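With one protein chain removed, the remaining protein chains of the complex are shown where they sit.
What follows is subunit A.
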Amino acid sequence: MRYAKKTGYVLALILFLIFTAGPFVWTFILSVTPEHAMFTGDGGLLPETVIWDNYTELFSGGQRGSRFFVSLGNSLKAAGLTLCIGIPVALVSAYVLGRMRFRGRELIRSLLLITMVIPVMATIIPLYRMFAEGELLDSLFWLTLVYISSYLPMAVWLISNYFSTIPGELEEAALIDGCGRVQSFLRLILPLSRPIILSVALIMFLNTWSQFQIPLILASSMETKPMAIVVSEFVTKDSIQYGLVAAAGMLALIPPAVAALVFRRYLVAGMTSGSVKG
């Protein structure tokens, strides 16, 4: 019986590993396979010779390589900007909506939450017009603000749920001791909320790195196009060089994969607290 259980577990483990890691491994193999070996049906799954040409072509500063790296830089800049603006706005809003009493609180909260499920396409046509008329189609700042508007509901929801687990007595004591609202927020609430801030920051970073639909419409220049858009142009516009696309894909996955693996505790905590109340 125990033996059967163990075999079952190992079998499940193997299936799990193939299903989860398989596509990464295969893409990596393709990225080091010579182009001519890809087309032969008779060859095995592994290439006979390993080449790094695709990677060196990307790094050598050729036309595609530089386009790709500029786009990685754009994604990184957008992510930084998202965090610098998004996190403070989300923190303050979550604090006010979660801990202060005032008229219209419930209404604002509900209106914010309902936008969580609104498809990007439902807002993008007027946004496109606004951006085109205001000549903002090559502004990374405005593009980033649109990203932030799509993260705020999730961020405020997660953070205010977390705030509600901090006992009210703690803050009352601080207020009685002469701390103002601002002081108690900065000195008491913020330090206690480090884990959820990390979770939300990580989720915002990953989402910004993933952006495709919004920049497809709102980013028109080389100065703003993020990674996914440039990779998509490798696939749909240029004559396709599969090894190069595979190599670019692998490189593009490194930042989010490293972030997710290093901060996995916060990622899992953030994802689950989104699903479970408080």
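Simple rule for what comes next: a contact is a pair of C-beta atoms (placed from the backbone, for glycine too) under 8 Å apart; a residue touches a chain by one contact, two chains touch by 3 or more; residues count from 1.
Here, contacts and distances are computed from a predicted model.
J.: UniProt names the one chain left off this complex as which of "Ubiquinone biosynthesis accessory factor UbiJ", "Cbb3-type cytochrome c oxidase subunit I", "Sugar ABC transporter permease" or "Peptide/nickel transport system ATP-binding protein"?
T.: "Sugar ABC transporter permease"
J.: Considering the complete complex, identify which of A:M121, A:L170, A:L190 or A:M222 is in touch with the unshown chain.
T.: A:M121
J.: Considering the whole complex, which of A:F16, A:W52 or A:F141 touches the chain not shown?
T.: Once the missing chain is taken into account, the touching residue is A:F16.
J.: Touching the hidden chain in the complete assembly: which of A:F68, A:F163 or A:W209 does that?
T.: Residue touching the absent chain, from the options given: A:W209.
J.: Please identify, in ascending order, the residues of subunit A that touch the omitted chain?
T.: 9, 12-13, 16-17, 19-24, 26-27, 30, 38-41, 43-45, 89-90, 92-93, 95-97, 100, 102, 105, 108, 111-128, 130, 145-146, 148-150, 152, 156, 181, 206, 209-210, 212-213, 217, 227-228, 231-232, 235-236, 242, 245-246, 249, 252-253, 256-257, 259-261, 264, 267-268, 271-272, 275-277
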